[in-house]
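Note that one protein chain is taken out, while the other chains of the complex remain in position.
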Amino acid sequence: MENPVAKANILIEALPYIQRLSGKTVIIKYGGNAMIDHEQIKTIMQDITLLKYVGVNPVVVHGGGPEISRTLSLMNVESRFYKGLRITDKDAIEVVQMVLTGKINKDIVAQLNALGGKAIGISGMDGALLQAEKMEPVDGVDLGYVGKVTNVNSRVLEILANDDYIPVVAPIGIGPDGTAYNINADTAASEIAAAMKAEKLIFLTDIDGIYRNPEDPSSLISAISVPEVNELIKQGVISGGMIPKVQGCIKGVEMGVKRTHILNGTIPHPILLEIFTDVGIGTMVTA
Amino acid sequence: MENPVAKANILIEALPYIQRLSGKTVIIKYGGNAMIDHEQIKTIMQDITLLKYVGVNPVVVHGGGPEISRTLSLMNVESRFYKGLRITDKDAIEVVQMVLTGKINKDIVAQLNALGGKAIGISGMDGALLQAEKMEPVDGVDLGYVGKVTNVNSRVLEILANDDYIPVVAPIGIGPDGTAYNINADTAASEIAAAMKAEKLIFLTDIDGIYRNPEDPSSLISAISVPEVNELIKQGVISGGMIPKVQGCIKGVEMGVKRTHILNGTIPHPILLEIFTDVGIGTMVTA
Amino acid sequence: MENPVAKANILIEALPYIQRLSGKTVIIKYGGNAMIDHEQIKTIMQDITLLKYVGVNPVVVHGGGPEISRTLSLMNVESRFYKGLRITDKDAIEVVQMVLTGKINKDIVAQLNALGGKAIGISGMDGALLQAEKMEPVDGVDLGYVGKVTNVNSRVLEILANDDYIPVVAPIGIGPDGTAYNINADTAASEIAAAMKAEKLIFLTDIDGIYRNPEDPSSLISAISVPEVNELIKQGVISGGMIPKVQGCIKGVEMGVKRTHILNGTIPHPILLEIFTDVGIGTMVTA
Amino acid sequence: MENPVAKANILIEALPYIQRLSGKTVIIKYGGNAMIDHEQIKTIMQDITLLKYVGVNPVVVHGGGPEISRTLSLMNVESRFYKGLRITDKDAIEVVQMVLTGKINKDIVAQLNALGGKAIGISGMDGALLQAEKMEPVDGVDLGYVGKVTNVNSRVLEILANDDYIPVVAPIGIGPDGTAYNINADTAASEIAAAMKAEKLIFLTDIDGIYRNPEDPSSLISAISVPEVNELIKQGVISGGMIPKVQGCIKGVEMGVKRTHILNGTIPHPILLEIFTDVGIGTMVTA
Amino acid sequence: MENPVAKANILIEALPYIQRLSGKTVIIKYGGNAMIDHEQIKTIMQDITLLKYVGVNPVVVHGGGPEISRTLSLMNVESRFYKGLRITDKDAIEVVQMVLTGKINKDIVAQLNALGGKAIGISGMDGALLQAEKMEPVDGVDLGYVGKVTNVNSRVLEILANDDYIPVVAPIGIGPDGTAYNINADTAASEIAAAMKAEKLIFLTDIDGIYRNPEDPSSLISAISVPEVNELIKQGVISGGMIPKVQGCIKGVEMGVKRTHILNGTIPHPILLEIFTDVGIGTMVTA
Partner (left out) sequence: MENPVAKANILIEALPYIQRLSGKTVIIKYGGNAMIDHEQIKTIMQDITLLKYVGVNPVVVHGGGPEISRTLSLMNVESRFYKGLRITDKDAIEVVQMVLTGKINKDIVAQLNALGGKAIGISGMDGALLQAEKMEPVDGVDLGYVGKVTNVNSRVLEILANDDYIPVVAPIGIGPDGTAYNINADTAASEIAAAMKAEKLIFLTDIDGIYRNPEDPSSLISAISVPEVNELIKQGVISGGMIPKVQGCIKGVEMGVKRTHILNGTIPHPILLEIFTDVGIGTMVTA
């Protein structure tokens, strides 16, 4: 009889966390780099479905870099970047829009629906959710159809969430004349989190979190403030590939989200472990 | 990392059960014999609170035989029974009403509230929930203020459940002139389950369920139909003290409840184990 | 034909009072000393039922001192007081809770329901209505489980009142850990009146009101302000047993209730006479 | 103190009647002949206002024969009748419309509003409440703009009643092309009562009710069925001017209204006496 | 195929205007002088019906001077004026009330209903919409039952508009005691526009708008501010019969309405041309 009681205790362990998040909105940025294999992705879809069923309102914002590059190459369009930003000309934006809103978005929707979650996939163009304008050139380099968000109209997300749907959002913005713009997915997630006064903003990436010493797995930081993050960057502790990973959290905090998290989306059930158990994984960044 | 994944898997194991019961009503009859010690009772309160938070509507109907006898004896009123039914004269009904609605009911409410569940304790007198009349004499023996239910007005339960409260019901009925009647708690639970078209009716007792051979713990029956129960009674397999324990289920099924359960309320987290895990405990009785 | 017209005129006399109170909340503190005999109590229940049916929202808060003492004595628990406050040890609070929430509360509910009013009896423990903590010792005397209100959560009262129920409240508070506390009924009524922004707070006692000269029945004061009351206390006009009777009104006014009333609950239909006729009885205390 | 108690008892006497009619619709046909002097009319307006405030939904349908004749004569238009029906030519219908909807309707509204009732006066033309077509000639006599009701659209009455207004209706019907038709007020009241599934339909006339022997005031019939009424007509007991007075009730009953009443609108507070006291006046006609 | 495309283009031309006014309230003051012949009036009724069906909330406030004078003369009551204001004695107010609320109001309702618009005609007396008191004497001349508005209770208009009705209002006010007062229709329209925070207030008169040079039809002013109007009056450009025509707009602007319009109600479809086409007619007066 020991095993059943252990099971029961784990469920009961989740109770206070469920109570605290009941009725709250949690934004999950699901990056392309964290979309590994089908089995792993399924554990994340299960986490999101469970969130919905225990009374939390999850909203998924996804990326899709690798898939975009793959399709561009299939269609013989060259992928060009400047300082990590994709230079998105007329041909490229068509493919970006098509892959994000037509492929990745719908694949996530399909998996959530197959698990019993009622998901609806839309883009930032739908209902003018992510209103955008062309981004200024960076160092004089015109990035093409890369946009910056001018306004978020989150009403459609609220309507869907209130009717028990899980909204899944592709980060394509829309200009006043209907032009599509490629929006950085971290920014889109932060903007939506701010507009919906989300309780949490979770970034699913391919790292475990921020380390004091990247060589030492035991030096993972559980909780840190934005000033401390900036200090660690100055000290060179956070450096190289780590820097873009923490940008999302910083953006989110700057826009007023109280709790932002970096979680490793390549391990099974990361959201659930972070949110509903005493284990706690990843790094939480707060103001 | 093995342990966290195991934790996650147990939570995910609950997902399909949560989905199936989402928005449904579950009536829990909590018998006085199953109220053992404070720690054990707390695990049941946790189970009920968890049910509420994952979107199920639990309604608790409680008994209280031992406590009633204890108080009567404290007040020097003799406890008299006929065929297991308490003979409830004028003095006794006052004490029964007081103990059930004023002591046990409020103690359950207090514990649920302390765990974060928003519980409201009422009796069958409130809002004329359990309308009753005097029961006919049994074998010519007048049972006094023992009532039988003539009508159930479950509106107040629906209002409270819709506003996120957990209703806790003491089984005292009310006559047209306001007279209080002692109602059998199993019957009260069955009547309320039928009126609310509950998905499940759970009897928390002090036995594990129905055994084919009471001597053999491995002979516990997981699922059985009412005709089979009656057959087992005829065969003498179910006999003695076991008989009253299955009556509640039979009553519930006869009133149209699809699934009724006998669970052992003296082990930790029985509701949660039955409802949210693959373990499955107790005996389910169906039509 | 004269008699019918006179009847009609009395009904019409009520019209402006009904209009003025339509949709408003009236809190009625029904003290144990005012609960005399069955016939008299019935007239008060009729008054409350009528209030509800003409569009006013009555909320009853009851006391029960005499009944508590009677039951304690039956159970051989000694009643002890310090400066008029009941010293409530572990044994006593169990009885206080049981008598107030299980006996008096349900008896009032039964009578209102028998008259066609839809009453629901709850306590301050239900829905965490009266959140409380242990009261500080008075003159170094520990009063035991006597509580002071820290917060009122009147939502359950509003839900019930909006669905045409008459809430009846027993003044037992609840601590964060679920501990029951004995709350002074006058205070409970004042707190609830303040939380619900009640239009009126009525104290049904066993005196006619405040007299300028207790010997002279014609010196009853119809309306008085709290400063004047304090002045009369200083002058010794209000003295002895009169003082606790006016405390409730003073508390209510201090908490922001506009009109508080002392009415004699031992005469027939006192609420109705005060509220719906030109007669006007008792004493009104205002800021 | 006796007087106040007597007052209270009269109010309490009304309680069961209020409970029975709570939330129900009562149609009051107020005939022109019953509009005597200002003081008397005021008592009727008070009755209607009181009905509204105690939770009943009164709808007033008025006539206005005498005032129409007076105005026609002022404007030098001849009043012509055939078998008691006004022959309503083009000039006459303009005056009938104007007097009923512009004078009597608004005078009733003004009096109800002055008493604190929120009244809204409309006609059968508004919101296409009383859809009508030209009545066939009677004995070959063309009655002009006299209409018969083809459909009742009572939605506007329900909207107004739900928002605490007292609707007051002038019996002018409307044809598909917008033509105004003079509608018999008794018929209009019966049609509206049937469409709104009214609980009661009251005709305020200038007689006390139906007498078995018109010479003998003690022979007033309290309650009678339509077949009995027809029998009394055949026997000549109901005859002459009495016949049209009972037609309204018969129409109402035929259209499915359960209780129809003839009350004397020339005595003070007739509605209130009939509805809220044990006195009971007038004659009730049922199926 | 050219013709159909031209038709389509005209409908499409209306789209941005419809979008801009969607869900907004537009008050239409329809003056007695603008009610010419049946065919012309019908075009205005069509305009109002179309407004309602494309999602705008029109509210009609009508005058009726000529018809009042005609009826007074028919009834041998003399029409007397002082400075353009009707001296309204007891006899006159009865006729004014009757003609405005019983004749003109219902005729407009009949025409709107015949066109498929669901119109409800009320007066300022109904639901105490236009609360009024007697106007002070002008130059010592007592104007009788001429009122000035003390308060507007526009709730009934909002209820009706929300349920897809077109409210039509006759400008009769009501005193606290129910007395009817004749209210200037321009003032009534301005007061209602202010109370309902209307988007537009349109005066349908018998002139095309304000001319810089009344002799020169090409000098019609499309848009003008109140200070400019006052300047033109000072310069004598706006003079004589033109002055009262602009008073309504000035009143409306002073009460906070953003856009007020003078339109010629004697040409076909003036509202529709102004609101839904690029043509634009009349004069708009703004702050």
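Going in written order, the chains are labelled A, B, C, D and E, and every chain counts its residues from 1.
Just so we're on the same page, a residue touches a chain if its C-beta (ideal position, glycine included) is under 8 Å from a C-beta of that chain, and two chains touch if they have at least 3 such contacts.
Note that this is a predicted model, so its numbers are computed, not measured.
Displayed chains that the missing chain touches over the full complex: A, E (touch as defined at the top).
For the chain missing from the display, the contacting residue among A:G65, A:G127 or A:P214 is A:G127, taking the whole complex into account. The omitted chain makes contact with just one of the residues A:I28, A:V99, A:M135 or A:L272: A:V99.
The omitted chain makes contact with chain A at the following residues, 71, 74-76, 94, 97-103, 105-106, 109-111, 113-114, 118-123, 125-128, 155-156, 159-160, 163, 165, 172, 174, 176-180.
Residues of chain E in contact with the chain left out of this view: 1, 3-5, 7-16, 18-19, 22, 43, 46-47, 49-50, 53-55, 115-116, 267-269, 272-273, 276-277, 279, 281.
Methods note: only the chains that are shown with their structure count from here on.
Fewest steps needed to get from chain A to chain D, stepping only to touching chains, is 3. Ranking every chain by how far its Cα centroid lies from the centroid of chain B, the top place goes to E. The full set of touching chain pairs reads A-B, B-C, C-D, D-E.
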